[in-house]
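Right, subunit A next:
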Amino acid sequence: MKKILSILLTLILSISLLSGCGKQTKTTLAQGVEEKTIKVGTIGPTSGPIAIVGVPMLHGMQAYFNMVNDEGGINGRKIELIAKDDQFKPDLALQKAEELVEKDKVFAIVGQLGTPGCLGTLDYLKEKGIPAVYQGTGVSAFAKAKGNYFPVQPNYIFEGGLLVKYAIDNLKANSIAIIYGNDDAGKEELEGVKAQLKKMGKEDVLKAEVPFNTQDLDFSAHVQKAAEVKPDVTIVVGYQKAVPGILLEAKKQGFKTQFMTSYINADLTMLTLAKDAADGVIVTAWVPDITDPNNQAAKKFIETYKKYFPNETPNAFAAAGWVAAEVFVEGLKRAGNDLSWEGYIKAMETFNDWNDGIAKGITYTKDRRNGVEKMYFMKAVWDEKLPRFEKISDFVGLE
Partner candidate 1 sequence: MSQVIVSGIITGSLYALAALGLVLIFKTSDVVNFAQGEMAMFCTFIAYTFMTFIGLPYYIAFPLTIVCAGILGVIVYRLIIKPLSKTNVLSIMIATLGLIMILNGLAGNIFGFETKSFPKLINAKNINIFGVSLEPNSILIVLITLAIMLSLFFYFKTMEGIAIRAVAQDVDAAKLMGISVKRVTVTTWIISSMLAATAGMLIAPTKFLDINMMSEVHLKSFCAAVLGGFNTFIGPAVGGVLIGILENLVGKYISLAWKTVFAFVLIVVMLVVRPNGLCGKSYRKKV
Partner candidate 2 sequence: MNKEALNFKDITIAFGGLKAIDSLSFDVKEGEIVGIIGPNGAGKTTLFNIISRFYKQDTGKIEVFSEDASSLKPHDVINKGIVRTFQNVELFKHMTVLDNLLVGQHRHLSYNIFSSLIMTKKVKKIEEDAKKKAFEILTILGIENYAYYYPINLPYGIQKKVELARALVSNPKILILDEPAAGMNDTETIDLSNKLRELKEKFKLTIIVIEHHMPFVMNICDRVVVLNFGKKIAEGTPDEIKSNPLVIEAYLG
Partner candidate 3 sequence: MLTIKNLKVNYGYVNALKGVDIEIKKGQIVSILGSNGAGKTSLLKAVSGLVEDKSGAILFDGQDITNMQTDKIVSLGISHCPEGRRIFPQLTVEENLKIGAYVLRNKKINIQDEFERVYNFFPKLKERRRQVAGTLSGGEQQMLAIGRALMSKPKLLMLDEPSLGLAPIIVNEIFKIIKEINSEGVTVLLIEQNANGALKISDYSYVLELGQVVSEGDSRELLNDEGIRKSYLGA
């Protein structure tokens, strides 16, 4: 018995040691690039509750890639998208990333969605050095990651600063309240607001910080707390349903203030849910208004999306997926035939105030990875027949 055990033990040890030694051999073409195809991976929640976000975003990407493929691909290579479902769990996301990188051998991870998942895979993808284009989150960690990471979405800290700057400079606000969700977005926005106020030396303008839980249903206490300080401007940050809920409650309680909110809500959904309560709310935007008939890039997006997914209405999440694919493909075009990871990264670093896609003003250098750094402001207009956003400023940055 002892003998068997000792043999087993040596076997295990030697093999586990060996397994650590396998090294990837280097070729000019990176993994996933074949003569006629390029394999690309994405990870996001496409089942379960958060599929609300994951599915449209995936379809947005799919629509763009389909369009590219139908037009003949990039340099004759068609893009094959492999999507993995992480159910919004960081551990599963990591496991899926390993699968994409080591089993499916994809060329890049594009448009990965969800703060937990993106954080969970950060270390691994950095270690592997595989290009990671567009993270479906505004958490600032990815802007700091550099190297193979190319965030596109503006990060929440930046946006928080921009919101408060606009409130003070343009709206002449002397008192500000912030109602924020206690999740990644809300907390980083708050951080950005505070940092910007500090920079401007106006820390006393922020009169109330009111957190809410993402699952909250009843916002009466939150709105009351904000209303107590009678703010000129109230910044509301949160996902999806919370913001309309807060707007409705404010209307009910008769709380008069200038509401501002994040690009997360720069979507007709907010207007259709909150109706007249959303009238006059100022939102930031980085994707030019997709409902604007003069916007050629947006028009193309809507037409293409409806072509491939005729039963769905393209929304902001779908647009995000579209942008992810667009930015990735632009990088591919620039890399030409130098399709190694290093080559691709080098090509991506030539982005300089790129404005051709839906997203505008993207610049990547060796240590500049902020994604979009310019946004503009819109005002929501409630009109029974044609609810819409009206542009009230040009693209502005923090500097």
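As a selection rule, all candidates are chains of the complex that A comes from, given by their letters.
One rule holds in what follows: a contact is a pair of C-beta atoms (placed from the backbone, for glycine too) under 8 Å apart; a residue touches a chain by one contact, two chains touch by 3 or more; residues count from 1.
These numbers come from a predicted model, not from an experiment.
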Requested in this report: Quickly now, which of 1, 2 or 3 touches subunit A in the complex? Give its number.
Outcome: 1
Requested in this report: Could you pull out which subunit A residues touch candidate 1 in their complex?
Outcome: 47-49, 51-53, 55-56, 182, 210-213, 215-218, 220-222, 224-225, 240-241, 244-245, 248, 252-254, 269, 272-273, 275, 311-313, 315
